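For this view, one protein chain was removed and the others were kept in their places.
By letter and in written order, the chains are A, B and C; residue numbering begins at 1 in each of them.
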Amino acid sequence: MEMVRVQREDFSIDEEIERVKKTSKAIGAVVTFLGTGRDISRGERIQGLEFEHYEGMAEKKLAEIRNRALKNFNVLEVAIVHRVGKIGIGENIVLIVVASQHRNDAFMCCEWCISELKRITPIWKKEFTEKGEIWVEEHP
Amino acid sequence: MEMVRVQREDFSIDEEIERVKKTSKAIGAVVTFLGTGRDISRGERIQGLEFEHYEGMAEKKLAEIRNRALKNFNVLEVAIVHRVGKIGIGENIVLIVVASQHRNDAFMCCEWCISELKRITPIWKKEFTEKGEIWVEEHP
Amino acid sequence: MVRVRFFAILKDRVGKEVVEIPVSGNITLRDLEEKVMEMFPQMEEYLRGRRLLVSVNQEFATPETVIKDGDEVAFLPPFSGG
Partner (left out) sequence: MVRVRFFAILKDRVGKEVVEIPVSGNITLRDLEEKVMEMFPQMEEYLRGRRLLVSVNQEFATPETVIKDGDEVAFLPPFSGG
């Protein structure tokens, strides 16, 4: 299983963390970011979400984020999984797992990874609201 | 199941996150800190760990951390689980799960919770090394 | 032929996911964008205001990037993953 993936299916956080933990006995801290579908966005009640990605390029950008994270932070392993397709309220959207010896490095790196993912990864969110469907433009 | 616990058994991160997610449909971000047993500490090779706690007071301090987190940060739910007893290398020690609408609040709060846990919770770690057993004094 | 792809809101606006545009010799991305705006005037709002990113063969590109036969160019509206 790849350490970065885009997939339709849900993921198990335990399984992803286990895969990361197995890469090094020096791991003492694992910081995880999980993004989930909120019921309200920009004041509108959300009925559901749909994510689209540029297949190939999205995976390439996630791999690039992982490589830069491993190079620029004092961390031991990074895994990123992003779902696409229809996603309901409360469901998992994205998971970032960062493992390091000491916790500060994992916290800093995990925050950087999710910011960078939002900035450079060709993935788009459509929100289904009572007023209709809206493509969200978060990062111009 | 309590949102703060001290227990001997391992925990499932998926189950803890699921319990937290169920408390609010407004949750859009879940940040998790997992502490695990490292193989090296202070330059010594570690064979295993053992955690002891002041039963009653430790749980009370964890509940206090959760209450202060909910009051002082813009977060929706906080769960804390700490294991005691013998713990092997690579095994889970502590889990903190923080859920919020937006990710910055969850990151800040999760970092605060683990720092505060280390500062005020009566839990002690013994390291088993080749040179013998050592009670670790991290926070004087 | 250059394979041109539209994603998310641009796909909806253009009404197509992919178009093949013939190019003769090397041209710049700027030249290709002019052709795209001729074919799809609804793209002007995004391209003139640079309210998008453009990739060539899955790498971010600038108006100066050279495009050649066989390339894949994609018009990427602001991202909203995560």
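What we mean here is this: a residue touches a chain if its C-beta (ideal position, glycine included) is under 8 Å from a C-beta of that chain, and two chains touch if they have at least 3 such contacts.
If you're wondering where the values come from, they're calculated on a predicted model, not measured in any experiment.
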Visible contact partners (per top-of-document touch definition) of the missing chain: B
Residue of B:8, B:22, B:45 or B:60 touching the missing chain in the full complex: B:60
Absent chain, residues of subunit B that touch it: 35, 51-54, 56-58, 60, 82, 93-94, 114, 117-126, 135-140
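Keep this in mind: only the chains that are shown with their structure count from here on.
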Length of the line joining the C-alpha centres of subunit A and subunit C, rounded to whole Å: 26
Whole-Å separation of chain centres (CA-atom averages), subunit B against subunit C: 49
